[in-house]
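Take this structure, written in structure tokens, and hold onto it; I'll ask about it next.
Removed: one protein chain of the complex. Kept in place: all other protein chains.
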Amino acid sequence: MSVPRLQFVGISKLFPAVRALSDVSFSVGAGEIHGLLGENGAGKSTLLRILSGVYRPTAGSVLIDGKPVTLANPVAARAAGVAMIHQELQQVPRLSVAQNMFLGHPLTRGGIFVARREQERRAAEALAAIDPSIDPAAPLGTLKVAQRQIVEIARALLDRARIVAMDEPTSSLTPSEFERLAEVITGLARDGVAVVYVSHKLDEVFGICQRATIMRDGVVVDSVDLASLSEKAVVAMMVGRELAQEHHNSHASGEVMLSVRGLASATKVRDVSFDLHRGEVLGIAGLVGSGRTELLRLLAGVDRASAGTIAIDGKATRFSSPRDAIAAGIGLVPEERKREGIVPLRSITSNMALASMGVFAPRGVIDHTRLKRVAAEKMSRVNLRPFLLDRPIRLFSGGNQQKAIIGRWLSAGTRILLFDEPTRGIDVGAKAEIYHLIEELAAEGHSVIVVSSELPEVIRLADRVLVMRDGTIAAELDRNDISEPAIAAHAIPQTQTPAARPARH
Amino acid sequence: SADLAPLNSDTEKDRIDWSQVEAKFGALPKLPQGTKAGAVSKTLTNEYWRSLGEGYKAFGDKVGVPVVYQAAQSEGDQLGQLTIAEGLVTQGYNVLLVSPQTDANLQPIMEQAKAANVPVVNVNDAVIPQAEHYVGNVQRDNGVRVAKWFIKNRPNGGKVAIVEGQAGVYAAVQRTDGFKTTISESGKFEVVASVPGNWDRQTSYDAATNILQQHPDLIGFYANNDGMALGIVEAVKAAGLQDKVAVFGTDGISDAYASIRAGELTGTVDSFPVLTGEVALETALRLVAGQKLPRVVATPQALITKDNADRYSGAGDAVRKALLEDAAAGN
Amino acid sequence: MSDTTLVQPRTEFLRGFSMRDAGTLIGLVVILVVFGALVPGFFAERNLINILQQSSINACLALGMTLVIISGGIDLSVGPTAALSAVISASMLVAGVPFPLAIAAGFAIGLACGLVNGLLVAYVGLQPFIVTLGTLSTYRALALIYTGGNPVLGLPTSFRAIFNGSLFGLPLAVIIVAGVAVIAWIVLKKTPFGEYLLAVGGNEEAAYIAGVPIARTKIAAYMISGLLAALAAQILVGRLGAAEPILGNLWELDAIAAAAIGGASLMGGKGSVVGTILGAVILGAMRNGLTLMNVQSFYQLLATGLIILAAMLIDRVTRGRG
Partner (left out) sequence: MSDTTLVQPRTEFLRGFSMRDAGTLIGLVVILVVFGALVPGFFAERNLINILQQSSINACLALGMTLVIISGGIDLSVGPTAALSAVISASMLVAGVPFPLAIAAGFAIGLACGLVNGLLVAYVGLQPFIVTLGTLSTYRALALIYTGGNPVLGLPTSFRAIFNGSLFGLPLAVIIVAGVAVIAWIVLKKTPFGEYLLAVGGNEEAAYIAGVPIARTKIAAYMISGLLAALAAQILVGRLGAAEPILGNLWELDAIAAAAIGGASLMGGKGSVVGTILGAVILGAMRNGLTLMNVQSFYQLLATGLIILAAMLIDRVTRGRG
């Protein structure tokens, strides 16, 4: 048997106060697509960051084609033939798409000037495989998250690397975009590239990976052949327990909590009307760019509506800031966690308490005893890991950051919760917890809106689904009518124009 | 003496000219053993203040009194200067010579020194209202002298311009006012511009360029110090007007003398910092010895032009002699 | 779960006095030891009190500056704000207005100056550096115009006693600023406003979505900075017995230096009250020591520059790659 393309041998990584990896060993052959699975905080990103030269391992070594390599920095890793798609988008918004893709190793004319046209041409080629609609000359900041993620993927393809590491490359992508990505990845494997693929979407992993390594709390549980295992068995290995298959329970009452009429924004949302009932979980589905995020932002007071009314408990309200919406009982769990969700240098507790300072400081001074008690309570409810409430949130894995943001609204006593892609980048275990949580909230009489690009998620959670298309509501599906084909039928524009192209500014 | 009227060094009545001190109070009395003097200057980045320090040192050496001479880190560092002065008081110097950044920033020293029974002499420029002793020249007189030169040497009058020092600084205000008032009273001159130069060569150069551009028929500039005047000289040269425009500075730094000799700067009002330093330390030591002196000891100044530059730029004693002659002659 | 309780006490301690502050403290200790060895009488009680007193005005300003810096801004206009507040309040005193009213007016001016800065930053959305650079000139000009460039003299002696007295052998100014520091510490650590400041400076967008009143928080930071500048002005006027329109020249640089030495990040979201106070004392001790050593002013300037760099280096080394 030939030497594996990539071998991790006894890798350990210690951060101050945290052992992120202990003695991790496994190998990936040339032409293999290898899944890397594990719950939030299992250490997947840390391992890949070691592979891509961002972190140095505390112990252990990485072998490429049997030879130990020193991956001292990203440049060395690239030179060793490693390309990486990072979980957090690593991009410069003010540079163009092509400039971002060639950042660090631009094409030049005579070694002096950046060969822009050439870069843009090559970028377009790489992008064409997944989303040809992206203009390589556009400033990256004008792209939507999903497109930015595609740019990130295309960038890794440019390198013609021997090893491609993908850390949740599809967290913002739709299933159809995944299909195209899958083709690209299989193509890479066919060319002998070793691919390490991290995703919380098990169907994807089962779809394209032959083997997978499963990690839990920084150690390898096992490297397995996926063909011989069920999803359920893999999940059990990931979480260390069996996850109960949950069913949808409705707690919706007839009482209207939130009533939206003719709501519109200056840019995208047009004439949206619907009611949200007490205890109801309302799903909003639609294609990327259909205006779901923007609708939630209007409801949460983040953006101003240009027309229409919002009434809560029958009382018409106007939001001039999220503060007003929060006072009215509405809270948003945003889509872009890093940019819109967390205050990176602050602790989990501070991040959690940010929206409910008034509650914790009834007389102007924060009651830290109470704050700690509530933080401990809420964070154990969302199962934060590691359970270090005073640690800066930036040191937590993405999934755990999300839990703190959810905790924020739990402690603020919010009655209407708006989730924008609530489980993006969140593992199966936590996902189940969050689903359970959403149901509990509904049972307690909260009203919930869930925007999600994962149809199973919508189907699992929603009592009722609104399908958005081009900024407006194309259909309303009752619980009994909810199905993937039904949603897809309404989401896709009837005329055969290409799927809603994002507006550029 | 809390009821001491706020000092105006230019107009104070209780004053004596430096040339009269010896005649009136006799030779410097014997000093207590171990007398040492502390001095705080405004800045050492300007030659004027360094020369003042040389004067202190020269006189100190002559009479065997050690002098420390410290300065703030930059002009305008008001609290830094206060820190320095406070340090000198706590260190037990017998007399303090201070040249404050502003009229008020060394005020606390007056009280601390009083408590420690240390006399304080305010030397030149900014004036501490509570000062019991002041040694220095009449700031206003600076401008007046230059104005008189114009009245005498440019009998036909014409347009003149002023480049001022830092806004709000006593010396700058007084000098400007002296010039403006005197030259305006003559009736033949017009002050077409009076703009800030912030004690800065480059700023003054730019200001002068702009003024000359607007008034090519200008006949003269008056600058509140020599650095600014030397910047103006360059602007005048660049405009090709060196034969038509007279430029005057203030302070009498060595560069100004060099420029006057080279025929570029028309003149400067020298306030003889070295001599001022000597007079100031002498005054301070007389106070240490217990003499009661008038509140202001006026030091000399003279308008220097090419004609008389040599008379005022020789060795220390020669200048002293020349100035004593001037004083006797009453100018 | 079990080790959470173990970790807690240390965490609690670290909250009040972080690793970062320990770094600054080491910097201060090094400087004190060096000067103590070089300068006889440096550790005399009188001299230590002098250091505190000489640091008090800068510390007062630096506390306000720290809050502004944490919010992601900067306030270059503290000196002119102090000057404007000083001359107006002083001329009211000279005109016979009762003390409390005149002092209140001075504080009101400080607040108003801060308000203007805050409004331009928070509502108009201009860059803090350039806004306060503009108001730096503007407020200074107003102070000069108001007084015609002359100092305001002849303040009632009884007024001066308020800010210039002593209590338990400590100058009142030191006690007042210590009080301000305690309040600032409480505000930053214990109140919603403190959390808001850290959040706004740390991630404005996230803070906005979480319902933090961005504009109000920023404006409040600038107003506090203005208020503390006015307080510093009162202390100084009490010390000097006069209010000058050119008072407070270059104060902003010292205040920023103190905050930065103390660990505030000019990128926002980070800063410490304890650190800032230590930073101000480092700068004060340095000036005092250099003067006592009779270092010539050019070399003092050199030492100032090098010590700022050294303090940052020591701090950098002691806290590691943080």
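For clarity, chains are labelled A, B and C in written order, and residue numbers in each chain start from 1.
As a working rule, a contact is a pair of C-beta atoms (placed from the backbone, for glycine too) under 8 Å apart; a residue touches a chain by one contact, two chains touch by 3 or more.
Since we're looking at a predicted model, the values are computed, not measured.
Only one residue in the set C:T138, C:S166, C:T191 or C:N294 touches the chain that does not appear here, and it is C:T138. Touch with the chain omitted from the figure is made, among A:Q90, A:S253 or A:T309, by A:Q90. Here the missing chain is touched by one residue of B:I16, B:V195 or B:L241, and it is B:V195.
Within chain B, the residues in touch with the undisplayed chain are 44-47, 50, 73, 164, 167-168, 192-196, 200-202, 205-207, 209-211, 213-214, 227, 230-231, 234, 238, 255, 258.
For chain A, the residues touching the chain absent from view are 52, 54, 73-75, 78, 84, 86, 89-95, 99-100, 103-106, 108, 112-114, 137.
On the side of chain C, touch with the chain left out of the figure occurs at residues 120, 124-131, 133-142, 144-145, 149, 253, 256-257, 260-261, 265-267, 298-299, 301-302, 304-306, 308-309, 312-313, 316, 321.
To be clear about the criterion, only the chains that are shown with their structure count from here on.
Averaging Cα atoms per chain gives one point for each, and the point farthest from that of chain C is the centre of A. If you average the Cα atoms of chain B and of chain C, the two centres end up 35 Å apart.
Distance between chain A and chain B, defined via averaged C-alpha coordinates, is recorded as 72 Å. With centres defined as mean CA coordinates, chain C is found 42 Å away from chain A. Shared interface positions of chain C, i.e. residues touching 2 or more other chains, are not present.
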